[in-house]
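Omission of a single protein chain aside, the complex is shown with its protein chains in their original locations.
After this line comes chain A, so read on.
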Amino acid sequence: MRSFTVHEGIVAPMDRANVDTDLIIPKQFLKSIKRSGFGPNLFDALRYLDEGQPGQDNSKRPLNPDFPLNQPRYAGASILLTRKNFGCGSSREHAPWALEDFGFRCVIAPSYADIFFNNCFKNGVLPIVLPEETVSDLFEKMYAEEGFSLTIDLPAQEIRSASGEVIPFEVEEFRKHCLVNGLDDIGLTLQSAEAIRAFEKQHQQRNPWLFGSLK
């Protein structure tokens, strides 16, 4: 996993609440058996005027000019600013894969759906939670200033703006550690292989019917 330390980037809006994972990446793209290549179909139904299909040449499709990510002022954006309950709906990890593949490294919202929030950390995307008023305030500033950008400092747990504003944010210690160091979760867990094996043995003694029935 790519590590995340200090990142500076342009902020783009997804100005609605309850953005679901079907909206982030529509189901027809879930047929891929790969982990990459979802970026061109991020927010597909909003970004293009036609219905997208997997394997299509997206550069030939009609773009929706009203959609922020199609506007020059948000070109190259890597921080997504959005409203509450972002990422609700399905567990598809294709959602953070699409965000990451598009170039987003950080999402800022008042709240997230649990599974999506979790999936972000596994893919080097930092989901930051800020109070609703702070998010609204950032929206205003972003709309007011073309090229509005922020610096996300994960080790220091703060967001800095060019005008000198500093916004602190919370992040769980363990998740931060993994993200900053780009650690593979599985490798970490397997360091506890002995403990897992010991637990498994006792668990089987207590609940023998949980073992061996399928195979």
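Of note:
In the analysis below, contacts are C-beta pairs under 8 Å (C-beta built on N, C-alpha and C of every residue); 3 or more make two chains touch, one makes a residue touch a chain; residues count from 1.
What we mean here is this: contacts and distances are computed from a predicted model.
Missing chain, UniProt name from the options "Cytochrome c biogenesis protein", "Allophanate hydrolase", "3-isopropylmalate dehydratase large subunit" or "FAD/FMN-containing dehydrogenase": "3-isopropylmalate dehydratase large subunit". Only one residue in the set A:114, A:146 or A:165 touches the chain that does not appear here, and it is A:114.
When the whole complex is considered, the residue among A:42, A:88 or A:108 that touches the unshown chain is A:88. The chain that is not drawn here is touched, among residues A:55, A:76, A:131 or A:147, by A:55. The set of chain A residues touching the chain not shown comprises 16-18, 20, 22-23, 26-28, 30-35, 45, 51, 54-55, 83-85, 88-94, 96, 111, 113-115, 118-119, 122-123, 172-174, 184-186, 188-190, 192-193, 195-196, 199-200, 203, 206-215.
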